[in-house]
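Apart from one protein chain that is not included, each protein chain of the complex appears where it belongs.
What follows is subunit A.
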């Protein structure tokens, strides 16, 4: 493990100033991913700027009836927040589906969004990996990829984004706010992650040195009727092999509004806008749910060993939307 410097920031501008755009420095949140990567040599920062003491640990009402979640709110606190549970239940479910109680007590919202892929080639410094060492190759394509991406991947990288929380946030049109030395900025969460293309090492659209300060959830009545379902290779303490965040508003048997996002299938939380378009206005039945999933998944480009994900996602969409529709009908 490389020796590194450690500083703690107490306000947002101080944190940005301490980091000072230094490419060898990293913001440290709960450390549940960064510290692991430092131990294995995947990350070798010269300096850490600890942001866990920043005054960003609250969930607050916004003027338009949404919620603003501070970047240092822990996963545990986010999941337990009464307004999150009441207005965005899929977000609580997604957070609780991730990691363990101990990790959720440490992990922060900002860190969750910026966590790195768990691709086993990425986390093994002896392996080639275009994300870790640009141009070194992607062994997953010819090798082990049964839990790799089927949507939005490229010949250069097929890694998935591991976040559960991000999938629910993507479904709810969350916006990410950040601070730079030049001032604050904001962008939709679905635009936070760059397309993989030929540059899988370039992961986010954040300006250099930017600090995520929070996530804003707009008011959406549909979100109150939402669900997150995660499928994984053991019942707990594993990353998804496929997950769905869904919200559904059915009126007179027809889909009035639907939000749908997929996890573990792409390099970012995958907002399923094609499926949403197909469904909106259509009768809320299993056949249409399946047709919508199929429409979204026509873009899938599975590899030899991850084609099951296409079936899995289709089945998950049908199962989760059917449950939501049945509950709405009661």
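Here is the rule we use: contacts are C-beta pairs under 8 Å (C-beta built on N, C-alpha and C of every residue); 3 or more make two chains touch, one makes a residue touch a chain; residues count from 1.
By our rule, contacts and distances are computed from a predicted model.
*Asks:* Name the chain not shown, per its UniProt record: "Heme lyase subunit CcmF", "Xanthine dehydrogenase family protein molybdopterin-binding subunit", "Thiol oxidoreductase DsbE" or "Amino acid ABC transporter"?
*Replies:* Answer from the record: the omitted chain is "Xanthine dehydrogenase family protein molybdopterin-binding subunit".
*Asks:* Of A:8, A:47, A:118 or A:277, which sits in contact with the chain we cannot see?
*Replies:* A:118
*Asks:* Of the residues listed, A:83, A:144 or A:327, which one is in contact with the missing chain?
*Replies:* With A:83, A:144 or A:327 as choices, the missing chain is touched by A:144.
*Asks:* For subunit A, enumerate the residues touching the unshown chain of the complex.
*Replies:* Counting only subunit A, the missing chain is touched by 1-3, 40-41, 118, 120-121, 123-124, 126-127, 139, 142-144, 146, 231-238, 241-242, 306, 308, 311-312, 315-316, 318-319.
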